[in-house]
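FYI, not all chains are in this one, though none of them got moved.
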Amino acid sequence: MAPSPETAPEPADAVLEEAVREPADGFRVSLSNFDGPFDLLLNLISKHEMDITEVSLSAVTNEFIAYLRELGPEEELDQASEFLVVAATLLDMKVVGLLPQGELVDAEAVALLEARDLLFARLLQYRAFKEVSAWFARCLRREDRRHVRAVRLDEKHRKKTPELVWSLTPDDFAALALLAFAPKEIPHVGLDHLHAPLVSIREQAAIVVTLLRGTETLSFRELVAGVNEPGIVVARFISVLELYRHAALSFEQLEPLGELTLRWAADSWSDETLATLGADYDR
Amino acid sequence: MTDDVMQNAEADVAAVDTPLTERIEAILLIIDEPIGLVALAAAVGSPVAAVRQSIETLVDDYDGRGRGPRRGFELREVGGGWRLYVREDHDDLVAEFIGGQAPARLSQAALETLAVIAYKQPVTRGQVASIRAVNVDSVVRTLLARGLITELFADSETGAINYGTTDALLQHLGINSLDDLPPISPLLDDGADGFDEGTIR
């Protein structure tokens, strides 16, 4: 195969060197045990020359926010997003450290260690992509300047192209145009399968009130009979609690987990009460 | 004799130290339309006379009368300008290649791009790309090659080429003029404001 000098991939070392050579005039941190560019801090951590547990996250964050204030909006985004990667990971680690880990005395230490490995993994992964992106930038920049032959076919040859098969009516064509003009949005993965549709406690309370007032006593089982949505069952239960708070109903339960019997008990009930019911749950 | 030409080129102070023939070849490789001697001389920064001589050298060179072998392309003067053409001996080969290459049907992407151009013409490639939210360079080339669209004019400010559809499209659609395209503006109610009205029928 003929050698094509342009395509020879560069050894990763070169990529690394390039990254190291990058001017380090970005975000600097001054901690009790470290003073220097943030990038260098990452470098030290990744080479195990510094223990991440010795780095105060809040100190770094404070310094970073102060640094961001001095930045122009353009640099800000890139710098901020870079920091988020690290901050998110640091936070992850702190969370792991804070959560109760069970009986084992060593569990916390183990978790910390795992968290640190996770931090290393993530930091290194992120840095690797960041560094190799310099190679991308260099190649794209170089190739942007290249000129490739992209010349339209000669009239003589153009005639030789096979006859076009055309099957669209003007209406088909218009429909295509509509499709093409429709704003393009990146398909979005809905979260509906994660979050049940919103259920209004107030609406459910209204149903509860109506049902209870009509029959005097009712078991909770009867109150939710035929309801398949867990969210609605929960909302009805919450509205029962809320109505109890307003002394609009009483309930009795003869044994734990036994049948819950509800009884309408309101002396004076106005639907206005309903309007403010469950306000605690409003966002 | 070729060597003298090289000497001239070398003597030429024009900021460029590569041979004149190379510079001419670089320009010839990327042009769509034949280029006249004067324009070519301006492009490569050399006197017309030197460029004329280099062109002659290249013609001979490509025809196998130089040091190297004959090339599969030739340099011809057509309509007052020079351009690279496939050597005629290979026309059949090229015709067969093209015949076997081009799909007889337009892709969905090509059809949608064509529809955008039809309803929004005159329109630049950049404008089409931003509506379609994809790169349309190769699709536009296909449509041009198919004779379904044509270059109308270059924007006086940006130099960007404006495209429009051809009679060939009208024939395919079986309509007489662009006015016969079904209107799509009522259906574009919200979006239509974003476009220059009047061009959207």
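Labels for the chains are A and B, by order of writing; each one numbers its residues from 1.
Operating definition for what follows: a residue touches a chain if its C-beta (ideal position, glycine included) is under 8 Å from a C-beta of that chain, and two chains touch if they have at least 3 such contacts.
Note that the structure is a prediction, hence the values are computed from the model and not measured.
K.L.:
Write the complex's composition as a formula over the displayed labels, counting all copies in the file.
P.N.:
Here the complete complex works out to A x1, B x2.
By our rule, only the chains that are shown with their structure count from here on.
K.L.:
Subunit A touches which residues of subunit B in the complex?
P.N.:
Listed in rising order, the residues of subunit B that touch subunit A are 26, 29-32, 85-86, 91, 94-95, 98-99, 102, 104-106, 111-113, 115-116, 118-119, 131-133, 141, 144-148, 172-175, 180-184, 187-188, 191.
K.L.:
For a test of understanding, state which residues of subunit A touch subunit B in their complex under the given definition.
P.N.:
Subunit A residues touching subunit B: 147, 149-154, 156-158, 160-166, 168-171, 173-174, 176-184.
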